[in-house]
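We show some of the complex, not the whole, and keep each chain where it was.
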Amino acid sequence: MDINIIKEVREKQPLVHHITNEVVMNFSANGLLAFGGSPIMAHAEEEVEDVSRLADGVLLNIGTLTEKQVNAMITAGQAANEAGVPVVVDPVGAPATKFRSKSIQTILERVKPSLIKGNAGELAHLIGEEVETKGVESTGTGNEKSIAERVAQTYETTAVVTGKMDVVSDGTETRTNSTGHPLLAKVTGTGCLLGSILAACMSATGSSVTKIHTALEFFGAAAEYAASQEEVQGSGTFTPRFLDALAMDPDQWRGDEQ
Amino acid sequence: MDINIIKEVREKQPLVHHITNEVVMNFSANGLLAFGGSPIMAHAEEEVEDVSRLADGVLLNIGTLTEKQVNAMITAGQAANEAGVPVVVDPVGAPATKFRSKSIQTILERVKPSLIKGNAGELAHLIGEEVETKGVESTGTGNEKSIAERVAQTYETTAVVTGKMDVVSDGTETRTNSTGHPLLAKVTGTGCLLGSILAACMSATGSSVTKIHTALEFFGAAAEYAASQEEVQGSGTFTPRFLDALAMDPDQWRGDEQ
């Protein structure tokens, strides 16, 4: 983990424009604030262009997509592309319905993503493959590395496949991360929040793979620390401590463990 | 409480498709995850049919209804009816406005519910009666049993009237539950989350009255356990512990009390 990337992000407090799903808006905003970023959420087509131009990063998450949102995402994404603002795309549940599948294709044809993140099923779907899923959740597979690499190559971007082992690839360099905790899967929107944090980290200097790898490692390690607190007995008591951990330095996590 | 019903649901991890109100989406998702179900939220008319067919249960909650949502609920409900997927209807605030009253009637004319749940005022409204309410909250009445029975008979379904004493009736068999805690009324969306959990439990085997009675008893007892924790000093500290309790076995609650 390159702690200087985290420090740089916290210094900058990057403004991340979210067009994200309604389930996670509050949690993503609180998680990004804790981490050190600055969330803004706006999805009216009348204003998304203005907001994206203001922002240091744009997150497009299709978790509760509507037709109107597809248009707003394209408008926001194109404005960001023009202004040189990084765009992170999270194709939540893309394989689950024809509407999501078609919409994400439309978005990716019109907007150039700086990063695509999702689980194995979602990213495999973007390259025309199928992985067993349950609702919007993806079950394990052995091909995460290959999926990440091929998504990165196909879309000329950086790709992150999340799971028990996370993979980040720009199509050439590929790295994995194994920090994390099972409670993350018991709290809705942790994957969506990760997208917000990745968008914030894209605004730091350095190579995408390095920045994103650090963010993945940090996020999972924060979850491990939170889950290790003795007050934590389930997903309910885990969540406040996870938010606290996102605001800490890794040194603090280790200090508390002693 | 028939703990085997809870175990069966947790084994199955039923996917519950929510078209629910925006206030509670996050809390309902986290509560259902804790309990052992699998939430999916989607309300675009373009995809609700696909999602309902995938699901093990569908929850229609009119808490922040719009005209578009009425159509999406009918589409989702009819797809579920065709596919044999149970549909739970929560007529939140039905007596509060003409729009909600008319919309819930339209939904119930077009969709066959497996379960209707709400407070006394909401369910009384569905059979043309009035009970004193404050906003979307219903104040007590002595007719909960009669209301549940008549709603069940009128709509040929199972009905749950929630309150200090909960009642479940299929029109023939009627049971009551008195577990619960006043803090539940101080956390927004606990009634909505109960709807999600009832939808999950409808996917278990056995009679509706038995399954729902167990779910009601479990839900209230989880609240009692959470409220009894010494760290709990109000609705804020209650909520994380309630989510934790929803993931536990009743044995664990009793163990901790010793």
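A few comments on the model shown:
Letters A and B name the chains as they come in the text, with residue numbers starting at 1 for each one.
Assume a residue touches a chain if its C-beta (ideal position, glycine included) is under 8 Å from a C-beta of that chain, and two chains touch if they have at least 3 such contacts.
Fair warning: this is a prediction, and the values are worked out from it, not measured in the lab.
Of the identical chains making up the complex, 2 are displayed, while the complete assembly in this file numbers 3 copies.
Definition applied: only the chains that are shown with their structure count from here on.
We define each chain's centre as the mean of its Cα atoms; on that basis chain A and chain B are separated by 32 Å. Considering their complex, residues 21-24, 26-27, 63-67, 93, 96-100, 134-137, 186-189, 231, 233-237, 239-240 of chain A touch chain B. Contact residues of chain B toward chain A in the complex are 13, 15, 22, 25-26, 29-30, 33-34, 38-44, 46-47, 50-51, 54-55, 231, 239-248.
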